[in-house]
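Heads up, one of the protein chains got dropped from this complex, but the rest are sitting where they should.
So, chain A:
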Amino acid sequence: MKYLVLLVGDGAEKAWPDQSESEQAAAMARFGEFAAACAARDGVELLAGEALTEPGDATVMRTSSSGEVLLTDGPYAEVIEGMGGFYLLEAPDLDVVVELLRILPRYDIQIHPTVDVAL
């Protein structure tokens, strides 16, 4: 099963720019630890993972029923206003994903399975 893991909010952590250098370093260490734990775990593979620029840089693209494309600035919805990054992760099940994500800083996270679509 493939999971899209969205780091959607700061949760119990201070916003990134408000963190001291040592706090940022500790958070980075947790990301490293998470990647290592994924690599060490049978049946788990980190397929992708990136940090995102600030939410104001996001663009929402909507296409109307007549085919007109409408672009708006900013994130789509409240839930991803604070989105800081994402992972695409192959894992056996939700319990394994949650277990591994405990390693990360205490962000609010949305876990969403993907659908296999043959193109």
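Here is the rule we use: contacts are C-beta pairs under 8 Å (C-beta built on N, C-alpha and C of every residue); 3 or more make two chains touch, one makes a residue touch a chain; residues count from 1.
Criterion: contacts and distances are computed from a predicted model.
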Protein name, per the UniProt record, of whichever chain is missing from view ("Ethanolamine ammonia-lyase large subunit", "Fe-S oxidoreductase", "RNA polymerase subunit sigma-24" or "ABC transporter permease"): "RNA polymerase subunit sigma-24"
Touch criterion as defined above, residue of A:Glu21, A:Glu68 or A:Asp95 at the omitted chain: A:Asp95
Touch list for chain A against the chain that is not drawn: 1, 3, 42-43, 92-97, 99, 111, 113
